[in-house]
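Got a structure for you, written out below as structure tokens; questions coming shortly.
Every protein chain but one is kept in place in this view of the complex.
Order as written gives the chain letters A and B; numbering starts at 1 within each chain.
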Amino acid sequence: MSVKTKTISEKEGPHAALPRTAHVRSGRPVHVPAGTTRVVAALLRKELLVELRTLESVPGMSLFAVTTFVVFHFALNQSSVSGDEAAGILWVTLLFAAMLGVNRLFVADEDQGGFDAFLLAPVDRSAMLLAKALALLAYLLVLELVAVPAFGLLLLGPSLGQALPDLLVVLVLADVGIAVIGTLVAALAVRTRARDLLGPLLALPLLVPVVIGGARATSPLFGLNHADSPPARWLLTLGLYDLVFGLIAYAVFDFLLED
Amino acid sequence: MILIATALPKNSNDGYVAAAYIVFFVLLLIYVAIMSVRLSRTERAVRKLREDAVERSETPGQTRERETV
Partner (left out) sequence: MYGRGLRTLSIATVAVMGIALGLVFFYAPLEAEEGFLQKIFYIHVPLAIVTLCGFVIGGLLAIQHLRTREQRWDMRSYVAIHMSLIFAVGTLITGSIWARGSWGHWWVWSEPTLVSFLIVFLLYATYQPLRFAIEDPERQARYASVFAIVAGAFVPLNFLAVRLSTEYLHPRVLGSASNLPAKMQLTFLVSLLGIALLYATLCKYELTAKHTRKLLKARSKILGFR
């Protein structure tokens, strides 16, 4: 008996990762288990394709960030900011924009049965964590592609130029932390009644160390006179945070998907 | 005791120390009070349950709709 690979609506389901059944000489089908990497790749591809087609997260997040910069201009009554202030504005805006993405991360799966389909597939459940976290990471990077230049244009006093490479490092380190926690919290919150509220409420305290590390690390980059390099200890803090919560999320995610 | 504590001038440090310890004990008292209210409610429920059980065993032929606690 051959296994028909069923797709769920127009989206490619995780079944795409399952190899077709091979037929041994005797004619009996042999199932080859799918490696986790293939599953993650397939899921990630699905996520990114859906996002590209529906454009429901990233444009909203980016627009929110740019609008927030405008709001900050009026709220602070300043035309240009530097140093601690600049770092603070940038990180708060990025964080809240990320919350928008987190809120939407699992909504489609929950509402359209994607969870059930995934659970039926004989694959390692942490693959979903990896795929969703990588997708969220991608959204965050695209967000920053829009938000950081906008910030440089609208609010930042000193020029972005020389700060850019160091800034990229800090952003990536922090984004990994936001992606991990965001995915975990999104999975927790999506099955509850007050999902839009609970997500940010859970995520924001958990992400305070990321804000601390990110802001303290970028503040010297936005120095008024010249850009200093970020202090190593904050890069280490961010890295440690990413490592610890990455491991914990990996260990704990299975329990969220059991039903 | 609380009146004394609030009557002390705020400059004196005695007021603060007293306030801190009092706050702690007040919190504790509130907790104990809540627990005792719950306990009396549970005791009432146990009593009612016992009464119902005794009634039930004394009138064996009757089936009765019982409200669960």
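Assume a contact is a pair of C-beta atoms (placed from the backbone, for glycine too) under 8 Å apart; a residue touches a chain by one contact, two chains touch by 3 or more.
Fair warning: this is a prediction, and the values are worked out from it, not measured in the lab.
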### Summary
Where A:Thr37, A:Thr192 or A:Ser229 are the choices, the one touching the absent chain is A:Thr192
### Summary
Logged for subunit B, residues touching the omitted partner chain are 13-14, 16-17, 19-21, 23-24, 27-28, 31, 35, 38-39, 42, 45-46, 49, 52-53, 56, 66-69
### Task
May I ask you to list the residues on subunit A that touch the chain which is not drawn?
184, 188, 191-194, 198, 201-202, 204-206, 208-209, 212-213, 216, 233-234, 237, 240-241, 244-245, 248-249, 252, 255-256, 258-259
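Methods note: only the chains that are shown with their structure count from here on.
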### Query
Quick one: subunit A and subunit B, Cα centre-to-centre, how many Å?
47
